[in-house]
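The structure that follows is given in the form of structure tokens.
All protein chains but one are shown in place.
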Amino acid sequence: EPVAVGNGSVHVLAKPPVRKLAKDLGIDLGAVAPTGPGGVITRADVEGHVAAPAAPAYE
Amino acid sequence: MTNPADSSGTTYDLVILGGGSGGYAAALRAATLGKSVALVEKDKVGGTCLHRGCIPTKALLHAAEVADSARDGEQFGVRTTLEGVDMGGVNKYKDGVVDRLFKGLQGQLKARGITVIEGEGRLTSPTTVEVGGTTYTGRNVILASGSHSRSLPGLEIDGQHVIASEHALTLDRVPESAVVLGGGVIGVEFASAWTSFGTKVTIVEALPRLVPAEDADCSKTLERAFRKRKIAFKTGTPFESVKVVDNGVQVTVAGGEVIEAEVLLVAVGRGPNTAGLGFEEVGVALDRGFVTVDATLQTSVPGVYAVGDIVPGLQLAHRGFQQGIFVAEHLAGLAPTPIDEAGIPRVTYSEPEVASVGLTEEQARAKYGEVEILNYNLGGNGKSQILKTAGFVKLVRAKDGAVVGLHMVGSRVGELIGEAQLIYNWEAYPADVAPLVHAHPTQNEALGEAHLALAGKPLHFHD
Partner (left out) sequence: MTNPADSSGTTYDLVILGGGSGGYAAALRAATLGKSVALVEKDKVGGTCLHRGCIPTKALLHAAEVADSARDGEQFGVRTTLEGVDMGGVNKYKDGVVDRLFKGLQGQLKARGITVIEGEGRLTSPTTVEVGGTTYTGRNVILASGSHSRSLPGLEIDGQHVIASEHALTLDRVPESAVVLGGGVIGVEFASAWTSFGTKVTIVEALPRLVPAEDADCSKTLERAFRKRKIAFKTGTPFESVKVVDNGVQVTVAGGEVIEAEVLLVAVGRGPNTAGLGFEEVGVALDRGFVTVDATLQTSVPGVYAVGDIVPGLQLAHRGFQQGIFVAEHLAGLAPTPIDEAGIPRVTYSEPEVASVGLTEEQARAKYGEVEILNYNLGGNGKSQILKTAGFVKLVRAKDGAVVGLHMVGSRVGELIGEAQLIYNWEAYPADVAPLVHAHPTQNEALGEAHLALAGKPLHFHD
């Protein structure tokens, strides 16, 4: 889920267009390392994830 | 503008059959992407929407707003009077708007080097369209022949007393009374405009509510507003027959009631223009007259695509635009994101307006099981009070999830659909919208307040 609920407050992990971009690219936001303020996933994070995917599931 | 050389050699990247919203959008986008395009049109580029649909009806509805405003001026302390409606003048204004946009469109087509072929086209193979004996070849063909006003079995449209929307748009007078058959978008818009002009209107709708494709709350609120405007409507009431008499029509509805009026407007839907155009002969599969397509809008014949009103689904100009652009980009290898039909905004430009995007409450329940609903009454919205309009904003949210439906009724709320469209299509959560406090005092503030409330942070919230 792109929005995590905790501590009674809702913490948004990425702005909507970025979530949509990730979805269109087939990327699970949970696998993207955030660099934005407050742990927000930025567009650059998503794009960086496409360019250099994290360790592949198979080895 | 016919290029006589075409039978003897030129192959276009794209031949498009029909120059309406879907066809011309595909043409413009493909041309921008460097493709050569032939656009076949038997009447006028711009099609139904520009010449007989969206634009002229909205001009009529704006004239109606001007009339209402003058009629109700005293409510605002302004001494205005409405002396009458000069349909000649309204038509001149309406035609002026259409002409200007028509010129603009022709200019765009020319500027982008699109070959417009005047004449009636016919699909003769998966790569060819014949127009007046000349064959135009395209590496791909897009079918975009649009739709026409339908009628009911045995109900003949004579264009005089029993008319369709295209006739209603060229009337030289304000009818004294009218029966509008069909309470969908087109019927409701004419009912609204004519009422503003002084016509006594009765809407007859077989389904149980007006704008039956909308969320049930929208129908209810629109019906309440129409009742206040003294627009009569009979829902759940099938039409039975019409008799043309000297001074108009006698319309009989289920149950036997007879309604007399000067005209009967038949607005029971639009059928696809797919008969007699060679589609079936070439093997293009149809379903009840509509062209069936896959997720890329390709028909059953490889290389042949279809866009606009001939494709099953919403019959809206901007859906045609979007599909046209999609196919042009797809054929250029750009891999555009498939269109989410629910993400296409829908506006009914009556007074009050109805606007929606995403799922109705009922659809959302069917899809998500549990949903959260938030109704924000425009009674709490300053600008709506200033406009003296009633209505609401309704949000439908998947339980703890994104906003999946936005529904609005009220004067001018059609303009709020742009924002609603972003919220739905970008899958925003109420908490994404809530911190963005909206401009005060606007109507779009009601959207902001509704999201604040749904996020558990009501500000100016009234039930």
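Note that the chains take the letters A and B in the order they are written out, and that residue 1 is the start of every chain.
Keep in mind that, in the parts below, contacts are C-beta pairs under 8 Å (C-beta built on N, C-alpha and C of every residue); 3 or more make two chains touch, one makes a residue touch a chain.
In this text the structure is predicted, and so the values were computed from the model without any measurement.
Looking at chain A, the residues touching the absent chain are 9, 15-18, 20-21, 38, 43. Seen across the whole complex, the unshown chain contacts chain B at 21, 25, 28-29, 32, 49, 54-55, 58-59, 62-63, 65-67, 69-70, 72-94, 97, 100-101, 104-105, 108, 316-319, 321-322, 325, 336-337, 343-347, 355, 379-380, 382-383, 385-387, 412, 414-419, 421-423, 425-426, 428, 432-433, 435-445, 447-448, 456-462.
Everything below uses one rule, namely that only the chains that are shown with their structure count from here on.
Between the Cα centres of chain A and chain B there is a gap of 37 Å.
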